[in-house]
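Taking it in order: structure first as structure tokens, then the write-up.
Note that this complex is displayed minus one protein chain, with the remaining chains in position.
Chain naming follows the written order as A, B and C, and within any one chain the residues start at number 1.
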Amino acid sequence: MSNKIKIFVQRVKVLIQNLEAEVLASCRVGADVYLLRLQAPTIAEIARPGQFVHVRCSETLDPLLRRPLSIHDIGDGGGLVFLYQVRGRGTAWLARQQAGSRIDILGPLGRGFTLTTNKRIALVAGGLGIVPLLFIARQALENGNQVDFFYGARDRERLYQRETLQAMGVNLLLATDDGSAGFRGPVTKLWEQYLKERRYERAYACGPREELAEFAHLAARYDIPAEVSLEERMACGLGACRGCVTTLRDTTGNRYYENVCTGGPVFDAAAVEWEG
Amino acid sequence: MSNKIKIFVQRVKVLIQNLEAEVLASCRVGADVYLLRLQAPTIAEIARPGQFVHVRCSETLDPLLRRPLSIHDIGDGGGLVFLYQVRGRGTAWLARQQAGSRIDILGPLGRGFTLTTNKRIALVAGGLGIVPLLFIARQALENGNQVDFFYGARDRERLYQRETLQAMGVNLLLATDDGSAGFRGPVTKLWEQYLKERRYERAYACGPREELAEFAHLAARYDIPAEVSLEERMACGLGACRGCVTTLRDTTGNRYYENVCTGGPVFDAAAVEWEG
Amino acid sequence: MEQAGNRPAVNLKGQAGGVPFNPHHQETAPGVNLAVEIAGLRLANPVLPASGTFGFGAEYAPFVELNRLGAIVVKTITLHPTPGNPPPRLTETYSGLLNSIGLQNPGLEVFIREKLPYLRQFTPPLIVNIAGRTIGEYAELAARLSEAAGVDALEVNISCPNVREGGIVFGTVPAMAARVTAAVKGNTPLPVIVKLTPNVTDITVVARAVVEAGADALSLINTLQGMAIDIDTRRPALASVVGGLSGPAVKPVALYNVWRVARTVKVPLIGMGGIMTARDAIEFLLAGATAVAVGTASLVNPGALMAIIAGLEDYLLDQGLADIRDLIGALEI
Partner (left out) sequence: MEQAGNRPAVNLKGQAGGVPFNPHHQETAPGVNLAVEIAGLRLANPVLPASGTFGFGAEYAPFVELNRLGAIVVKTITLHPTPGNPPPRLTETYSGLLNSIGLQNPGLEVFIREKLPYLRQFTPPLIVNIAGRTIGEYAELAARLSEAAGVDALEVNISCPNVREGGIVFGTVPAMAARVTAAVKGNTPLPVIVKLTPNVTDITVVARAVVEAGADALSLINTLQGMAIDIDTRRPALASVVGGLSGPAVKPVALYNVWRVARTVKVPLIGMGGIMTARDAIEFLLAGATAVAVGTASLVNPGALMAIIAGLEDYLLDQGLADIRDLIGALEI
């Protein structure tokens, strides 16, 4: 027992790192959305799609806690790319940091997506849900998968990173609430149209909770193994404080709490208790 | 009564300002000492030697309170010059601000030195006590006074702004604890030597409290009207919270508390209770 | 309201930092009601200065249009002049302020003679905060201030943690708190607001006791007992060793107390403790406060009161709400 854990500890030691990473570039890509590139080769080389980094967004004690940000992409030469929206004081601080500043990060953290090879897969992103899905799209293409990337947002201005996705070679299928690009309506509705014709061997989603619930519902109906990336407020990010739980259901239907930081942020869509 | 106060309020309205001033330059002039120049013409034009500015040293709520800094000099075109030592988290934040940043300042605050014209006066600065005395030296010279500027520090490296003082035309008399420049010993001892020969019509001092006590003692012995600039921790800087008091003695010897922010920071050396 | 705009910088509006002084404040937007009522007093808006952080008003005149406040609340007045505690009286803590002013004030006589004439010229209700060392002193303060023209309500400080024989005892023992309240009520026709301390096991017990004794409204919280040490000198950071903690650090504790008391008593509450922004103020209203007081925020940002009033207005407009009273106690659980 204690031996097994020792090995686990060894493994973790190598993986999770706390370091000050230099800002390589930070640029605004939308009204309140920023693309941030940090120099963090030791994290970049081991990070997997779906994992996140816990970012200190202050030089003092206010704001106090780190902010979790999913890894959006891996750049050349050890760059770690993030895409985030300014929501409050933490992300506003981050947006003020310019190239050359150093940012205290902890990662990579959490359980990533389950990868496949040579399959047809569907990625369903709502709004900023694009963040982890771009990373898995890149990896999935490298692994020989065929990727249908369903991407919905309020309007065409909020469809960030379209060029990057297109250049990557995914089959990009857009949806907007106002019809200013692609399908008019929810991205899950668009996906449903494809589901009737195409057989996906796996599906992955990230976005607003109601959209994920609908995604999970569709995946179950069409019997597709599906994973979602969830959000919850976090403190440690390491599984120690039990502050970040979400409600899951086991196979017998019993509800229980699982850490999003270590049990997730990626969960089997069928295991999530969407009601609670 | 209420009329009189109204006029006072009017006057204050014009004087004290809360604004965001742009950093024109910030440079290190010693191990942990910085010279900071802010663009604040509306404050610069009315500031008097001995007054201070209350500086927000954070973009968030930690550190929380403003930090008082005496006005060191008035530069060209509305520049307000400060000289400060990094002591803790507030001044460390300030030291990180670079040209182009904006800093939230409140001022000018407090009662300045009593100015004279065409007199022989002595200024006695210990360490960072140089800060407000450089400003009064400039003004005193313009007013036709003869200025003996006694300036003491631990060693020659800590005698900041010597060139500026020299260029100004004061009679600069140095003292260092280690003898690395000028007289070896406390600056008050050096002053004492001059006191025996020269008659000063006014004296002004700023520096460590023990040195100020000795200065007050000497001024009293030689019967010279003397003023000192004191420090105390502050919150509002406006006379409202009563947090920044120092102990004074009235003419009958009764001790009482007076705000440093509005009753000072400059006080008649003879009124200060040096024991308490 | 906290979104960053075009420039990668925080929007300081309603934040503690850097609101530039704008002496020309527009009136409340038409169609939006900010007015509330506390113990028979009509307040044009629910934003008040907290006692002891606003001096006697004049100190803030360069930054606060006194006529725009919901009410004016002055520093605690005692029967006789109080010299206060020796310095140092202040120290900063993480997002907090620790103070031991010791109720320094010029005493009742000087207040009536020298401060009241100035304060009388403003239209908002004037609330005078009082503290006594004995029940008799409270009673006398109440009687004499009731005769002085221009005083609209009394706030009874039974909770100041700095004066040994005074506040601390009255505020933490329900029966004592009730006796002070009754003595004040018996000696004044003015509305009586009792200010509670959070340094008790169960604040609702004290709240109930003073309401039964006649309090027309309650204000809470006063400061939390705290301490800091200067490790370089190995001495307490404050000359009086112990002080009162205020500012953003205490906000969650203050909000908790307001919420609990609001569910216990029927009288209106003035909530305070760590309010820095309009958003903070709204939390207190939702928790059940009818008005809020702002203390430490003004010490940091002299225009805080104005920014918070403006922020409340903006919030109502943003949310399409016509009346701020719809927010009071509107927390959904």
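The rule is short, and it goes like this: a contact is a pair of C-beta atoms (placed from the backbone, for glycine too) under 8 Å apart; a residue touches a chain by one contact, two chains touch by 3 or more.
Remember, predicted model here, so these are calculated numbers, not experimental data.
From the set C:L34, C:V184 or C:A249, the residue in touch with the chain omitted from the display is C:A249, counting the whole complex. Remark: the omitted chain is touched by one listed residue; of A:S58, A:Q85 or A:S229 this is A:S58.
The chain not shown here is touched by just one of A:D104, A:D177, A:E192 or A:D268, and that residue is A:D104.
Considering the whole complex, the residue from C:P106, C:G214 or C:P236 that touches the absent chain is C:P236. Within the whole complex, the absent chain has one touching residue among A:V29, A:A99 or A:C241, and that is A:C241. The set of chain B residues touching the chain not shown comprises 26, 28, 32, 34, 61-62, 86-89, 91-93, 95-96. By the touch criterion stated above, the residues of chain C touching the omitted chain are 93-96, 98, 172, 199-202, 224-229, 231, 233-236, 241-243, 245, 247-253, 255-256, 259, 274, 276, 279, 282-283, 286-287, 315, 330-333.
The set of chain A residues touching the chain not shown comprises 1-2, 5-6, 8-9, 12-13, 15-20, 56, 58-66, 102, 104, 106, 232-236, 238-247, 256-257, 276.
In the analysis below, only the chains that are shown with their structure count from here on.
Touching chain A and chain C together: B. Ranking all chains by how far their C-alpha centres lie from the centre of chain C, first place goes to A.
The geometric centre of chain A is 45 Å away from that of chain C, both derived from CA atoms. Once the centre of each chain is set as its mean CA position, chain B and chain C turn out to be 34 Å apart. Each chain gets one centre point, the mean of its Cα atoms, and the points for chain A and chain B are 55 Å apart.
Looking at chain B, residues 58-63 sit in touch with two or more other chains. Shown for chain C are the residues in touch with two or more other chains, namely 10, 94-95, 248.
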